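With one protein chain held back, the other chains of the complex are shown just where they sit.
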Amino acid sequence: MLFHVRMDVRIPHDMDPGVRADIVAREKVYAADLQRAGKWPHLWRIVGEYSNISIFDVDSTDELHALISGLPLFSFMDIKVTPLATHPSDINV
Amino acid sequence: MLFHVRMDVRIPHDMDPGVRADIVAREKVYAADLQRAGKWPHLWRIVGEYSNISIFDVDSTDELHALISGLPLFSFMDIKVTPLATHPSDINV
Amino acid sequence: MLFHVRMDVRIPHDMDPGVRADIVAREKVYAADLQRAGKWPHLWRIVGEYSNISIFDVDSTDELHALISGLPLFSFMDIKVTPLATHPSDINV
Amino acid sequence: MLFHVRMDVRIPHDMDPGVRADIVAREKVYAADLQRAGKWPHLWRIVGEYSNISIFDVDSTDELHALISGLPLFSFMDIKVTPLATHPSDINV
Amino acid sequence: MLFHVRMDVRIPHDMDPGVRADIVAREKVYAADLQRAGKWPHLWRIVGEYSNISIFDVDSTDELHALISGLPLFSFMDIKVTPLATHPSDINV
Amino acid sequence: MLFHVRMDVRIPHDMDPGVRADIVAREKVYAADLQRAGKWPHLWRIVGEYSNISIFDVDSTDELHALISGLPLFSFMDIKVTPLATHPSDINV
Amino acid sequence: MLFHVRMDVRIPHDMDPGVRADIVAREKVYAADLQRAGKWPHLWRIVGEYSNISIFDVDSTDELHALISGLPLFSFMDIKVTPLATHPSDINV
Amino acid sequence: MLFHVRMDVRIPHDMDPGVRADIVAREKVYAADLQRAGKWPHLWRIVGEYSNISIFDVDSTDELHALISGLPLFSFMDIKVTPLATHPSDINV
Amino acid sequence: MLFHVRMDVRIPHDMDPGVRADIVAREKVYAADLQRAGKWPHLWRIVGEYSNISIFDVDSTDELHALISGLPLFSFMDIKVTPLATHPSDINV
Partner (left out) sequence: MLFHVRMDVRIPHDMDPGVRADIVAREKVYAADLQRAGKWPHLWRIVGEYSNISIFDVDSTDELHALISGLPLFSFMDIKVTPLATHPSDINV
């Protein structure tokens, strides 16, 4: 079951650089793990913004919230989730 | 080169049913052709809305505009294009 | 799995009264059937508006889109779906 | 008498962690008390956001404001209240 | 129990003048009846707009929706209801 | 001459509690004085928000700005003024 | 007492050209009369839009609403009124 | 003196096809004339929309409004003008 | 050539009072100079807000930007410029 997720990163300018680097590094590992597990099949950068558009593939809304709220950057992002369904014109369905 | 496209269909309520059916049928064929050609790799329905979120893969912005403006439903949709770039945390890159 | 759905009804003023009455009557039957089936556990009117706030309980996003797009009034409503998860402070969980 | 309440939590990033933990813990107790008293019959997490959608059941608008403004997190939330009425298609009415 | 109601009138330009005059006349009578009954204690015109700001005094949200949806102009207005509570600095309380 | 005023209080979280208490206390006295003088005939709390909706009765826009900008909380509020006129359906006119 | 008024003209495309010409001609006369009477001291076109920004000088909000609602184009405009006060840095005051 | 202009075309769906073709053809000629005269130095299509972003080079705001309001499609476009100034980092200045 | 300018002052609450008083005093002098020079013919306070609506009379957009960006409060204001043209119903033209 697919969900479209837009994440806009808003890290405070006065965050300690070491703390920031650590969070960003952990975010990268976390994202890689979810991609390998098949939970985060698509991840794109929005051109010109510190933002991404992602597609998540999960079994339930509870699972999706657990995955997103576990992101190391979760407290520093504006996040908007849009549920997706199969499109009748999708030739792969 | 990928672009994120959201399309919201707004067909007037008083459109002739035969005309409408014809446009929708041609839209389906057109979308299938572009998918087979690899130009429209993802197409999802937004749950609860007569809208879709799509990913287009094109060589130029001119090509993208030509593809979108050629949609049989083009005059009856609100469309918003967002350019995408490779995300540094994408494990497939 | 719960989803929050807001529906704003926008029936054109020039719709034939008989057609309108028929659609509204079928909408009522459809809503009753989904409630009895346990798919539409909550349905409230927003005070002062021809709108409702609903909670749907479904197994998938595809099922949810099928239920909503099957509403007789579907073409005459603005609809917005918000996915819900269990809240950690909910004492019933 | 039911009211729909959306709460978006906005805790400042520089709040003392101990203070924050204390407020969040008191919020949880407060929410549980109101649920047990039948005043807060529904409480859901919005997927991907530090937000909830709630249904309150109160005797008056004064009571509702007293309950909401008594929330330990009240100063750190954007809150929007929408009054609800019985829907004519609700089969339980 | 007080509610703040904003009503913006949107009568279609092509409505039959006789039908329009009849609806507006019935609206005036209806509004006068509710004022005399104490249900609609304040009614003001917003300067420069075909809109009003009103205060309703009702016993329940169901009563409020019944009163508003009974307005002859109901189908031709955008309406927004905001629940009010006693203000602690109000010297009359 | 009546004006509708909405005030949303935005006191910074890091304001000194003593300074804050002093400003809020002076605001209460100021509001009471204006109510007694007949300049601020209505004052309501918006349910669930640290906001009010007020009706001011003044002789001029200059007087209104002087009254509002004299509020001890003026620097800590978002304020929106809407001019009101007599409504033709008001039975008291 | 000055008020800032923005008017956006929205004449339906299918209005009879003769009716339209008549309304626009009467609007011009009406505007000239109010300017000569000193009630409408400033009137500017917003570049690129069928809109104007105006300053009205009136004795009361009731007078202002009467003047604006008497505009022949009143039913075909979106209008927004903003009350003005003397600015402390205005050297003419 | 440069101005940034965004134009969104909104031709009614029920316009007579011959009338529409005539207006669009005249628009093209008009745009070509202004480009040759150096008044409209840049004209781009927004990808996926029936819209353009243009740069106009004029001697006054009156001239700009005359040019824009003379567009054959003027009545069928939403237009937004933004004044531009020389940028201090522009190497051509 | 006239331009409509709205300025909303947003001075940070924690600015040093002496610094603030100095900036505001210099702003007043600067505004008086421009008024005397005929560059800033109108300046009004928006009732209830720390904002003004101004009319500037300049020879070019570069001059306008130089005048506005030279305001001592420039870094502490949200500013929106709208170009104006002569209105055909203005009796003084």
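Before moving on, here are some points about what is shown:
By written order: A, B, C, D, E, F, G, H and I. Residues from 1 in each chain.
Here is the rule we go by: a contact is a pair of C-beta atoms (placed from the backbone, for glycine too) under 8 Å apart; a residue touches a chain by one contact, two chains touch by 3 or more.
The structure displayed is predicted, hence computed values, not measured ones.
Residues 2, 4, 27-28, 31-32, 35-36, 42-48, 52-53, 55, 82-92 of subunit H touch the missing chain (whole complex, contact as defined above).
Residue positions on subunit B in contact with the hidden chain: 1-3, 60-62, 64-65, 81, 83-86, in rising order. Mapped onto subunit A, the footprint of the missing chain covers residues 13-14, 45, 47-50.
Basically, only the chains that are shown with their structure count from here on.
Centres computed as Cα averages put subunit D at a distance of 27 Å from subunit F. Centre to centre, using the average C-alpha position, subunit D and subunit I are separated by 43 Å. In subunit G, 2-3, 45, 47-48, 61, 64-65, 81, 83-86 are the positions where the chain touches two or more neighbouring chains simultaneously.
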